[in-house]
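Left out: one protein chain. Kept in place: all the others.
Which chain is which? They are A, B and C, in the order written, and residues in each are numbered from 1.
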Amino acid sequence: MTITDQPSTKGNDPETAIISAALTGALTTRDQCTAIPYTPEEIAEDAAAAREAGAAIAHIHARTENGSPTYDTDVYQEIHDEIRDRTDILINFSTGALHAPPEDRIEYVRAVQPDIAALNMGSMNYAKYSESREEFVFDMVFENSFGEIRQFVTAMEKAGVRPELECFDTGHVGNVRPLLQNGNLSHPLQFSLILGVLGGIPATIENLTHQVRQLPENANWQVIGISRDQWALAAGALAMGGNVRVGLEDNFYLPSGEMATNAELVEQAAQLTRNVGRKPATPEEAHEIMGLDR
Amino acid sequence: MTITDQPSTKGNDPETAIISAALTGALTTRDQCTAIPYTPEEIAEDAAAAREAGAAIAHIHARTENGSPTYDTDVYQEIHDEIRDRTDILINFSTGALHAPPEDRIEYVRAVQPDIAALNMGSMNYAKYSESREEFVFDMVFENSFGEIRQFVTAMEKAGVRPELECFDTGHVGNVRPLLQNGNLSHPLQFSLILGVLGGIPATIENLTHQVRQLPENANWQVIGISRDQWALAAGALAMGGNVRVGLEDNFYLPSGEMATNAELVEQAAQLTRNVGRKPATPEEAHEIMGLDR
Amino acid sequence: MTITDQPSTKGNDPETAIISAALTGALTTRDQCTAIPYTPEEIAEDAAAAREAGAAIAHIHARTENGSPTYDTDVYQEIHDEIRDRTDILINFSTGALHAPPEDRIEYVRAVQPDIAALNMGSMNYAKYSESREEFVFDMVFENSFGEIRQFVTAMEKAGVRPELECFDTGHVGNVRPLLQNGNLSHPLQFSLILGVLGGIPATIENLTHQVRQLPENANWQVIGISRDQWALAAGALAMGGNVRVGLEDNFYLPSGEMATNAELVEQAAQLTRNVGRKPATPEEAHEIMGLDR
Partner (left out) sequence: MTITDQPSTKGNDPETAIISAALTGALTTRDQCTAIPYTPEEIAEDAAAAREAGAAIAHIHARTENGSPTYDTDVYQEIHDEIRDRTDILINFSTGALHAPPEDRIEYVRAVQPDIAALNMGSMNYAKYSESREEFVFDMVFENSFGEIRQFVTAMEKAGVRPELECFDTGHVGNVRPLLQNGNLSHPLQFSLILGVLGGIPATIENLTHQVRQLPENANWQVIGISRDQWALAAGALAMGGNVRVGLEDNFYLPSGEMATNAELVEQAAQLTRNVGRKPATPEEAHEIMGLDR
């Protein structure tokens, strides 16, 4: 067995890694990092630059001009069109939010029909703790009942949008099982494994291998690491045959500690990909590997 | 290395296994199983019989005379006293509930001071799915924010009650970390690993070994399996050096499929314990192994 | 997911466990345990009693009348015929030896054509160490080159005998890969996972789950534990969906510490099987589960 045909590769391509660029997010602002794109044009420019640097997918949260999150279908449509004017990168829309009802977050997916839309697969505490101050910075319960998950997945299915199953803990992967049995979900499945959120599974390579073992044989998967831990998780995932997500939503910094742009973060991920003997997938290759037509 | 000195034993005793009897629970009724004890006397009688059969700990939810859950301090006190009149079994009180505020569930722990009280270590979906009917039987979000966890653990600490850290997923074990760092929790720690609740970590021996790997070196741990799956999980846990919980709260049935009493379920667990070459701990031995005076 | 449909079950039957009885071995004598059968009649009587107690397979080393190992085809034939006169238990011949050349150990397999024959899948140190005396009791290199493995497997293939792939370490499971690729082996595969020999993989449930993960999806597997550790390994394996081997070759003692007969050891394994909610397979069921006609 060579490292390129490990079981952990699952449905991914051992020779090629799909790089996603999470361009915006919803929580951070230009006060923290001036390179975060807000407007449809800015987002589309970053998408094109990320594509140039090696990304095959752009994961997007819409923002108003002053940077606050919006769930407006028109804005999402405009982002979609501006990107399509510039590049063939696959488009992935967030559906997460802290204070917007599910219906609002389904509507723009239904209307704009991106290639992919993210879907949170379970509930958990979502907190941050400061070791130096010995206190919790924030402390929330991130609620995603099966009822709500099914609302999203049914809408995506109807709209021909591939759900990206976001799993923050072991149980979240297990939650796929009843939804496969009752027909809400069908193969091929696409997973994002998020490690390192306090309340979910801790960020270790040991835990990443554990999460990957839980996945069905033919599933696609990528790792999402939060903060600068992202680079070690990305290296581990690439070595295991995984795909990776980087971008200003998840982390502002290069491994060196320098603050970066989306394109620079993607360029770093592409270098890491080549360093383990794989190469970044084009959008066309990613489309094929993920079976987006099925 | 012999099987009795495996790293998975952690702080447990390789030669001796602590059997907990979860006598009552809060959700099931005598319509489903006539052997469920309701009154303090009935609970105390079952505790004594469980002790005789090999249990060292009785885990208890109070009930009214018609079987509905109660958080009344007087009832908990009466259960405590009736048990103490009959046997030296260690007493463990539940603090969980679906519709009672935290304050109510802390009060009886503070007042009655059992040896141990259960503490849920995180949030998750808590659901049940019927494969035959292809539908969800129930679908809830089980919320336990860090704020609420800290309320409970602080009260237990003050009352000299050992918290039993109930972990339904990998992240729940990780949630211990900030609470150790800020001093809310201190060693030795006592964990319950619950597998098989839909929304939490699925019931496999692979996942049990994973959960045990997450625990600190000197921690005590037991497995809690829900439904008849319990017997395979118990066998796996006993083989790994773990402790086990059985009783009508978790499962009504012997491995043969016959419905049983609490004492019969404990007797079956004791037989399984001896079958792997270990022996059931007495309450005195359990007190020592768990370091309850520390 | 219930505990009965765990991935670790692989090609085994989750409801039914195949118990093998290793009746004789080659290294121990009646001075150590009076119940060890030597002659074909004694072996056949033990095989019948083991079948009665729940075993589906008898694993056999031939002995002379004074108990020393023999590779004489006539003796193996006589054992085979005496067993067949008494019971339908499946017959599995050892092919291992310390001082006999491979040809001698292939000949009786070729001639007598048992249902199954054991096959060591790799090399390793084979030693025993005394912690109390702080010295090695014995220290050998157990040599099984690929050349020798292929000699055996080719002969078995021709004789229509299913090879039982004996794996003492992780690499031994990996050694199956080239032999599948070049056609020396074909599916379905039957594995024995031996843990606890010094030089091979240590006896922990963690390591058992690791070994099982290495197996192909549709493989049958059983655990073989050496000495009294066997009972914990057997419990862990049964909980994971595995099959088990017991018998005087591996261990003389019940979990209680009492010395036992082959039938008593099998009876104990059958009880353990029922204690996890499974039942012992008959030879006919084992034949079907292992696909012995394929």
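We take it that a residue touches a chain if its C-beta (ideal position, glycine included) is under 8 Å from a C-beta of that chain, and two chains touch if they have at least 3 such contacts.
No experiment lies behind these values; they were computed from the predicted model shown.
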item: Listed residues A:186, A:218 or A:275, member touching the removed chain; value: A:275
item: Chain not shown: contacting residue from B:174, B:225, B:242 or B:277; value: B:174
item: Touching residue (missing chain; options C:13, C:115, C:169 or C:267); value: C:169
item: Hidden partner interface residues of chain C, rising order; value: 122-125, 127, 129, 131, 134-136, 139-147, 168-171, 174-175, 177-178, 181-183, 197-202, 206-207, 210, 213-214
item: Where the missing chain touches chain A, by residue; value: 1-4, 6-8, 196, 202-206, 209, 213, 225, 227-229, 231-233, 235-236, 238-240, 255-256, 268, 271-272, 274-277
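Here is the rule we go by: only the chains that are shown with their structure count from here on.
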item: Chain ID, smallest distance between chain and overall C-alpha centroids; value: B
item: Inter-chain centre distance, chain B versus chain C - centres from mean C-alpha coordinates, in Å; value: 38
item: Interchain centroid distance [CA atoms averaged], chain A/chain C, Å; value: 48
item: Residues within chain B bordering two or more other chains; value: 202, 206, 213
